[in-house]
Structure formats: C-alpha cells, structure tokens
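Yeah, one chain of the complex is gone here, protein chain that is, but the others are all in their spots.
Order of writing sets the chain letters: A and B. Residues in each chain are counted from 1.
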Amino acid sequence: MRVLFEELVFATKRSEQIVDITGDVRAIVNRWGVSNGLLVLFSPHATASIVLNEAEPGLERDILNLFRLIAPSDEDYHHNRIDNNAHAHLRSVAFPPYVVIPVRDGKLLLGAWQRIMFVENDGPRARRAVIVQYVGE
Amino acid sequence: MRVLFEELVFATKRSEQIVDITGDVRAIVNRWGVSNGLLVLFSPHATASIVLNEAEPGLERDILNLFRLIAPSDEDYHHNRIDNNAHAHLRSVAFPPYVVIPVRDGKLLLGAWQRIMFVENDGPRARRAVIVQYVGE
Partner (left out) sequence: MRVLFEELVFATKRSEQIVDITGDVRAIVNRWGVSNGLLVLFSPHATASIVLNEAEPGLERDILNLFRLIAPSDEDYHHNRIDNNAHAHLRSVAFPPYVVIPVRDGKLLLGAWQRIMFVENDGPRARRAVIVQYVGE
C-alpha cells in the first residue's frame, strides 16, 4: 500500500477566480508512478472550493455567477459583524473544498470534459492551496 | 489490499432523469466478495450528478425541481453561445458527479432511506455512466 502527499502552492489574483489545476495534478501523479487507487484533492481553507467541470471560458463565468447567486457578497450576514467574508465561507459550504477521483493504471479516470478547478472565493491571497493525496497500490 | 473497478453503462431516456443504481452497485459489491473498505462511485461526465437520498417518487420530483431551481434551463448563460447545456454543467457543479460510501463486512453502510441516484442533467443519451471502485482489504 502507498499513501503519498504533495502540495500545490499558488497565489490568486482576484477576489473570485477559477484556477485549473488539472495539469499540475496530472504531473504529480505521473511523477509518483502509481497504479490503482484513489486521489483526494483537499483544500485546507474555509473559503475555497474545488469543482470538476469543463474549462470553457464562458462556462467559467457561469460557474462564478452560480457561486454569487448561492451566496451574494452584499448580503447582511451575521458573520460580517466580525469579518467581511461570510459569502466566501458560504460558497465553500455549498461547493466543498475537496474532490475524490479514481486512478487506474496510473491515470485519473476523469471524463473528457472534466477538469479540476480550484475556486478562490476570498482572494487575492497566497494559498497553501491544495493537498494532493494518493491512497492505493 | 484490493483495488477493484467495474462500470455501469446505461442509456437515459429523458432530458432530466433520476436512475436508482443501488441494486446494480450492491450486486457488484456482492460479486466481488470484499470485506472492509471504501466504495467510490464516480461519473466521468461534466453534466451528471450522483446523490444519496430516498427513492420516493414525489421526492424524486422535488429533487429534480431543486436542480432546476439552482440552474434553470432557460437562463442566458455565457456557455450557451457555443453550446446549449450550460444548465446541465452547472447542476453537475452544484451536485457533484461522485459519492463515497464506507463498506464493512462486505455491506454498504447506507442508511435505511439512502439510495444511490444517478441524475442525468443532459439527456437522453447513452452513458458510460458510473465507475464503481473499491479500495480496501
């Protein structure tokens, strides 16, 4: 059994931003040379999300609009009496900060249109952004 | 350690449809004869969802209505300038295409009212729909 860890560290540039991490994640998995198991991508942040979907620029705008619809930034939230980022927390609740992906023969079993997208809900900021973990053979 | 894979392949018949896959998944797990571990159900599609809930016909209609509320099909989405299924992508973002279920002594630890439901958001279509993966003893 192998349990492996790596970390993606990067800075976001806008208050709301999608970062496609698929290439970085694939590079790590290839370097590890793993076979069959599970990949967990986990962001240790209460204001981030990770989603799987198509990296088409129009759709990325639609995805950010969906996040805004679920938790608008200009609501009168209770949390904002002590902070100013309740909307970002709520987006991380509605769109959780992790995904799980099967790995077979060293390949992520993503579909043709599935990319791994980190979503910044409270940027810009430097992030120890995503833990990449493998559990398998 | 055992890491096992199987695939559910089926066609959906409507644009929006819930398919209860609990029986198929249990049959695979029983055939494998596994003991303690994790089951991952993962749909490699950017317009599908998998949810756990009660398979009561009225509730299934309520669930599809919730999906429509989160991402109505008749909005003016950016993605629809190059395609016509942005709502289906957004539903797969809001209701992700995978679930994780513990397995103990060869049994899925689902509650009495939890069924595994594949949700088609962009049908009808033939789908290499769900990857069933076991990681465990």
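Here is the rule we go by: a contact is a pair of C-beta atoms (placed from the backbone, for glycine too) under 8 Å apart; a residue touches a chain by one contact, two chains touch by 3 or more.
This one's a predicted model, so the numbers in the text were calculated from it and none came from an experiment.
J.: Would you indicate which residue among B:Gly37, B:Pro97 or B:Gly123 is in contact with the undisplayed chain?
T.: Here the residue in touch with the unshown chain is B:Gly37.
J.: Give the residue, chosen from A:Leu8, A:Val34 or A:Leu90, that touches the chain omitted from the document.
T.: Checking each option in A:Leu8, A:Val34 or A:Leu90, the one touching the absent chain turns out to be A:Leu90.
J.: Since one chain isn't shown, list which residues of chain B touch it in the complete complex.
T.: Residue positions of chain B that touch the missing chain: 1, 36-38, 51-54, 56-59, 61-63, 66, 70, 94-95, 99-102, 104, 109-114, 135-137.
J.: In terms of residues, what is the contact footprint of the unshown chain on chain A?
T.: Interface residues of chain A facing the absent chain: 1, 3, 5, 38, 40, 42-46, 70-71, 77-83, 86, 89-90, 92-94, 96-98, 100, 131, 133, 135.
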